[in-house]
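Structure in structure tokens, see below.
All protein chains but one are shown at their positions in the complex.
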Amino acid sequence: MSVNLGELATLFNCELSGDSNAKISHVATLSSATSGSISFFANKNYKDQLQSTSASAVILQSQDAKDCSVAKLISTNPYLTYAQIANFLHPVKQHKPGIHKSAVISPSSIISKTAHISALVVIGEKSKIGPGVYIGPGCNIGNSCCIGKDSKLMKRVTLDKNVNLGARCIVHPGAVLGGDGFGNARTENGWFKVPQLGGVDIGDDVEIGCNTTIDCGSIGNTIIENGVRIDNLIQIGHNVLIGEHTAIAASTAIAGSAIIGKRCLLAGQVGIVGHIKICDDVNIGGAAVVTKDIKEPGSYSGSIPAEKDSKWKRTIAKFRNL
Amino acid sequence: MSVNLGELATLFNCELSGDSNAKISHVATLSSATSGSISFFANKNYKDQLQSTSASAVILQSQDAKDCSVAKLISTNPYLTYAQIANFLHPVKQHKPGIHKSAVISPSSIISKTAHISALVVIGEKSKIGPGVYIGPGCNIGNSCCIGKDSKLMKRVTLDKNVNLGARCIVHPGAVLGGDGFGNARTENGWFKVPQLGGVDIGDDVEIGCNTTIDCGSIGNTIIENGVRIDNLIQIGHNVLIGEHTAIAASTAIAGSAIIGKRCLLAGQVGIVGHIKICDDVNIGGAAVVTKDIKEPGSYSGSIPAEKDSKWKRTIAKFRNL
Partner (left out) sequence: MSVNLGELATLFNCELSGDSNAKISHVATLSSATSGSISFFANKNYKDQLQSTSASAVILQSQDAKDCSVAKLISTNPYLTYAQIANFLHPVKQHKPGIHKSAVISPSSIISKTAHISALVVIGEKSKIGPGVYIGPGCNIGNSCCIGKDSKLMKRVTLDKNVNLGARCIVHPGAVLGGDGFGNARTENGWFKVPQLGGVDIGDDVEIGCNTTIDCGSIGNTIIENGVRIDNLIQIGHNVLIGEHTAIAASTAIAGSAIIGKRCLLAGQVGIVGHIKICDDVNIGGAAVVTKDIKEPGSYSGSIPAEKDSKWKRTIAKFRNL
């Protein structure tokens, strides 16, 4: 696909500075861009690359236009405009409806005629696959699951049981939703397993990363609200609630029954203790451990940056002797 | 299923306070309970909910009875009694013996006539599947594995090779047991892979969470003793030994050849350095990093709770200048 720069400006509501007839065929980074590329500038660290880019055009904020000698699309949110243009120039392939002959589907489940079920998929009992849904190869859907309109399960996703997924969700390979929560009652002879009877209730427009695990509720459901974004290798314990539009970066762990507010940002490797409550609009820095309720919006941190061993050893020794 | 409260009291050895003819049909949380629900009280934070619950009955300790206006089952261990009653009211579906026609099984492996092998399972060479075993859809069992009586591998579990699983174990989706340990010898031209020749030896009544990885021994076996409980996304390196009835919460990592005692509790995101030894009856707090032997039972911690950025930045600056 190739399109005029002027057309992009109109379609995506940007001010154009430069040749409206320039042909744009693909997106590229500032440094790898060539003729036909459109790039974007949103991180000041890459200012050198902005000045030297060979892109045919760059999407940027008006105040950065002076540092750019090629054609420009001026946007108040260059990263968003970039994403929209990238979608437009590189559309995702649409899948045809149908069920691959190698899929194994219980007759008690209902599959929409417009859903795509790939090779070697398993679907258990009493599940419902909605219209336009894409189930990638090797996915494994258990009993009593429901997948909403136009959602996509990429390769080898597992929905263990009682998982409700809303519309337009994307779940990436290896994610496991609805596995048993970690519930163990002590006895004199060791642990007694506490039955995990609930499910997972996921809203619309949620994205879940590779090899992430979201446990079912022990009683009642684990809840992920609309628009939440969850990265890779994240643990979400039973009966956690994640509020709307919260985003969580990789390798974070959220213990059971924690409640995370709306529009929060959790960086990578964060730990959230069980049964605590974090209010709306909270940012948690990388690798921080949150051990009690947070009642005030704002930014919170808790990890100590690495240092050279020689310096670190001295500091630690003094820390121990505080 | 519906049962009289008096019958539950007798079956599970509780003192009854209230109407023995009350009909109980299901478990519920204190806050979501309705008529027919039985709930439990074991966490003081939920005292308000105890006082206002609409449950038909609550399982609790005698000293909490005064705060509860509905019928009560008095137990010394309410969480355990709850778990037992939940099992009774919500029994797990039993699977019929048999092998799904899409399973691919080496003729050199032996499958008990009472085992259930689900769709799209692969079983390699010289493995043994014991009586009453359930192998869920998409599980992948390698060579020379042995699965004991009544164990359950939920969906899409991988046993790579040389894994011995005892009786009544449960392994959740995405777990990988018996993958190669991380062994690399330095050479002038980079790393030389050290062969990982051992296996994994898992006792009875062990539960292993979603997407957890337990490596095979490099020589000899990685050992998980009876009754151990392992949550999701946990890494257990080669030749680790985990003692009986130890429980490990999510996202913890245990490096190679570490020895963990019996009845230990490791909270989430804990790190255990390789080749160290932790004695019996040790509790490790969340996100703590254990770098040397622990020889005395008790509780150990090592993570600093998150704080507001403004406070944290000042504290860190002073820490650096200790």
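Letters A and B mark the chains as written, and numbering starts fresh at 1 in each.
The criterion applied here is as follows: a residue touches a chain if its C-beta (ideal position, glycine included) is under 8 Å from a C-beta of that chain, and two chains touch if they have at least 3 such contacts.
Keep in mind the model is a prediction, meaning the values are calculated, not measured.
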Quiz prompt | Sole residue of A:Val3, A:Ala185 or A:Ala247 that reaches the chain not shown, by the stated touch rule | solution = A:Ala247
Quiz item: Who touches the missing chain here, A:Gly190, A:Gly227 or A:Gly261?
Solution: A:Gly227
Self-check item: Touching residues (missing chain, whole complex) on chain B
Solution: 102, 104, 120, 122, 124, 138, 140, 142, 156, 158, 160, 174, 176, 179-180, 182-187, 189-195, 197, 211, 213, 215, 219-220, 233, 235, 237, 251, 253, 255, 269, 271, 273, 275, 284-285, 288-292, 296, 298-302, 304-305, 307, 315, 318-319, 322
Quiz item: List the chain A residues touching the unshown chain?
Solution: 27-29, 32, 43, 45, 77, 79-80, 82-84, 86-87, 90, 92, 100, 102, 118-120, 137-138, 154-156, 170, 172-174, 205, 207, 209-211, 226-227, 229, 231-233, 244-245, 247, 249-251, 268-269, 286-287, 303-309, 312-313, 316, 319-320, 322
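As a working rule, only the chains that are shown with their structure count from here on.
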Self-check item: Superposition rotation for chain A onto chain B, Cα-based, multiple of 5°
Solution: 120
